[in-house]
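Of the protein chains in this complex, all but one are displayed in their positions.
Coming up: subunit A.
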Amino acid sequence: MKRQQVIIGIVALVLGVLLFATPFMFIGITAVKSAAEASHLGLSLPSKWLFWENFMAVIKARNYMLLLAYFNSTVITVGAISLLAVSAAMIGYVIQRRPSKWNGFIYALILAGLMIPPAVVPTIWLLKELHLFKTLHGMILIQVAYGLSFSVLLFRSFIASIPRDLDEAAIIDGAKPWQVFFKVILPLLKPITITVVLVQSVTIFNDFTNPLYYLPGKDNVTVQLTLYNFQSQFSSQMNLLFMNILLVTIPPLIMFIFFNKQIVKGMTAGAVKG
């Protein structure tokens, strides 16, 4: 490697670290400061490290609201992801394998789901009519609806790379259509299913605006909404706010670190085949 290339590489690395690591360092440092020090919002090290005190204060705040929020967010994420993965795989399979005159219309609907921003007020009206407003299962359905288009497109392109001969071999072996899907196709969708589960679960777990609109109420709080506990018009507790951010960021971060390879694998699968 030439010297010039080495220098460019090092500069790029330093820039990358500054760009990506600084916000995390800022969160970490602020989270362990005292309230007074944290209010300066600087990168200086704390005079006293208050990790445990701040951690317990955040957990205990508003009668252990963060723990309830973790529970609610987990229920919403697990429920929505289960529904989303199975239904998106089935829809992707049908539109990839059974071309019909409706396909153009179905694609238009899928693209509309990606491009047109959801209208909040009519959605709330619909949820109220269905008695799903302010309920966890209502929120689950909202998340499924919002994530469906993207997931269907991912599944569809992956299924295109699975040879049709496999479906036909299963039919010759006596499989009914649902058996072809569940016994032959679905097991082969593992890489893309992992990608969909990871990407969507992080999105749903981290969602701030949708629970804010569709899931009001103290008992329905989700993790991102607990950030409001430490911000108000006249005073903000920046150290606790950032400790809260730290706690809320950890689960998705762990998933990304462990499943990074799987995510990329699933995202690029089907890109060069079929």
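Quick note on the criterion: a residue touches a chain if its C-beta (ideal position, glycine included) is under 8 Å from a C-beta of that chain, and two chains touch if they have at least 3 such contacts; residues count from 1.
One rule holds in what follows: contacts and distances are computed from a predicted model.
Only one chain is not pictured, and the protein name UniProt records for it, out of "DsrE/DsrF/DrsH-like family protein", "ATP-binding cassette domain-containing protein", "Small basic protein" or "Nitrite/sulfite reductase", is "ATP-binding cassette domain-containing protein".
Here one chain is not drawn; of A:41, A:86, A:108 or A:166, the residue touching it is A:166.
Which of A:188, A:212 or A:255 touches the hidden chain is settled by the complete complex: it is A:188. If you put the missing chain back, the residues of subunit A touching it would be 163, 165-166, 168-175, 179, 183-184, 187-188.
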